[in-house]
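Every protein chain except one is present and positioned as in the full complex.
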Amino acid sequence: MSGFVRTAVVTRLASGGRAVIFAGRALRDMFRPPFELQETARQIYELGWRSLPLIAAAGYAVGIVMSMHTRASLERFGAEALVPAGLALALVRETGPLVCGLLLSGRVGAGVGAELGAMKVTEQIDALEAVAVDSFKFLVVTRVVACMIAMPILTAVMNFMGMLGGWTAESAVSGMGFEAYFRAAFSLLQFSDYVPGTLKTMVFGFIIAVTASYLGVHTSGGTQGVGYAATRSVVTASILMIAANVVLVRLIFFVFPEMAE
Amino acid sequence: MNVSGTDGVNVSGAGGVNVSGAGGVNVSGSRDANEPAAAIRLEHVSKAFGTFRVLDDVSIGIPRGRATVVLGRSGTGKSVTLRHIVGLLQPDSGRVFVDDTEITALSPSALAKVRQRIGFLFQNAALFDSITVAENVAFPLRRHSTLTDAEIRARALEKLAAVGLARAAESMPGALSGGMRKRAGLARAMALDPAILLVDEPSAGLDPVTSEEIDDLLVQLKRERGTTLVVVTHNIPSARRIADTMLFLHEGRVLARGTAEDLERCEHELVRKFMRSEAGG
Partner (left out) sequence: MGSPRLALVGAFVIGGLLLFAVGLFLIGDRRLLFSEQFEIEADFGNVAGVEISTGVRLSGLPAGEVIGIEIPDAPGGRFVVRMRVREDLHSLVRTDSEAAILSDGLLGSAFIQLRAGSAAAPLVPDGGALRGVDAVEIADLIAEGRETFRIAAAEMVAMRAELTDTFGGFEATIETTTRLIDDLGNDAQRVTGASAALIDETRGMVAEVRGVMDTVAGSQDAVQRVLNESEGTMRAVRTSAERVEEAIARFTGPDSATQRLLVEAGEVMGRAREAMADVADNTEALKRNWLFRGYFAERGFYNLDELTVDEYRTLLRDDRYTPLRIWLAADRLFEADPGGGWTLRDGAARRIEEAMGELLQYPRTSPIVVEGYATAGEIGRRLLDSQARADLVRSHLTQAFRRAGATGTMALGAGAAESPSGDGRWDGVALTLFAEPEQLVRAGAGAAQ
């Protein structure tokens, strides 16, 4: 191995190690007072509430499109009756959490990465420290907690809007009633589909916020560095989230074996 | 790196004009930096970024209630020195004292207590750009005082009025000019009425008139409140207006210290040349 490659590998490993330590610190500081409640609430507003229109619109559109596709394939077998249940199952188990996570990693990853990056290069993070504020708690932990709270909520919204979209598509085709649709949609759902599927998004939220924060507070190189941090946040957070999803799904199957059937 | 055996303070590596108390060029009143009057002391502080040595065994005493200006060419560790004082940077070796408390050995919470006694005006003011100017000034008060919301608000406006920014209280930082930002930053740094004020490049990027206004504000602060000032600059006119004492840093070491007159007569050509420049280096 050449010296250059060795250096590159060591640098990567060291950077990965620092990120893991960063994540560990976020996890630890989450439970240590003082809690920056007001700032956390502000971040829930910024990251959660303000993502609602995006998530709701996307969920609705995804619901309509998925319903049309599901219908097209099930129609061939005369199983239109399963369209609502099939859509709900797909949404609640995987599509809702994953699409919601990807959307949020786009919005929040870029936002947080750029915001913290800009704060870093304009010395605002130092300024926080200088007025005796724990900048890690104030900036990172609040965003991580806000993301972990917002993700399951946004996922629930996405699932609901998806089913609403499914109903819109279904009622246009078959005139099916609202109540009948939701009854049919929930007919095959189990707690083991719904609860882990929704709660695993807390892990997504953690990954998104920690990745974006890490890249943000380690920004260097002025405004160009800020843009770079934002882009890298989105890409890295999305990849890590998808990878974590694979692990989580295996884990959930391990804990709830009936889901794997 | 050389370390003096007995007197932990008064040593410089290069043997410049820098020994206090031993004749030559003196810190005001010939007091030893070990005396309680020294608000801030750096002892044998070294700091390197990668292989680049920014501070090389620097020992400095900053007298209380006076204005100390740190001079030097760009990249000679002036800002790094300032950051060490407030604990934003940790020395690779050596110790930093603020009011005789060794901050290099403090827990984060104890360090936070010390920081509340220090104001820091950053080079670009570093205002929090997501909140208004008034909220920026109020921020340290909200964090560290027991005042009510109304009292905090009144105090913030008072601080802004003192720097002539009362009318810009509800503006967002992004809407301010460089000079206004700096004044707002000064108001924030003063919010908790700190005993020590660290100022990084007060005149950078400002026109001479605005720069003079800022300098006047700093001098006024020192005079009225007895605030200990540490000002980093390479603007000589500004330094002359503010300084009681000057320090000249070069290549990580203290090359000269004393009054403006002392530095003008310094044996080092670089220092004398620096002092002659009016526009600043």
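Each chain carries a letter (A and B) given by its place in the written order, and its residues are counted from 1.
Simple rule for what comes next: a residue touches a chain if its C-beta (ideal position, glycine included) is under 8 Å from a C-beta of that chain, and two chains touch if they have at least 3 such contacts.
The structure displayed is predicted, hence computed values, not measured ones.
J.: Which of the displayed chains are touched by the chain that has been omitted?
T.: Counting the whole assembly, the omitted chain is in touch with A.
J.: Out of A:Ala156, A:Val217 or A:Ala230, which touches the unshown chain?
T.: A:Ala156
J.: By the contact definition given up top, give the residues of chain A that touch the hidden chain.
T.: The missing chain touches chain A at positions 38, 41-42, 44-45, 48-49, 52, 74, 77-82, 92, 149-150, 152-154, 156-157, 159-160, 170, 174-177, 180, 182-183, 186-191, 194-195, 198, 258, 261.
One rule holds for everything that comes next: only the chains that are shown with their structure count from here on.
J.: With centres defined as the mean C-alpha position, give me the chain A-chain B separation in Å.
T.: 44
J.: Which residues of chain B touch chain A in the complex?
T.: 83, 86-88, 108, 111-113, 115-116, 118, 120, 122-124, 126-130, 139-140, 143-144, 188, 192
J.: So in the complex, the part of chain A that touches chain B is made up of which residues?
T.: Of all residues in chain A, those touching chain B are 115, 118-119, 122-124, 126-134.
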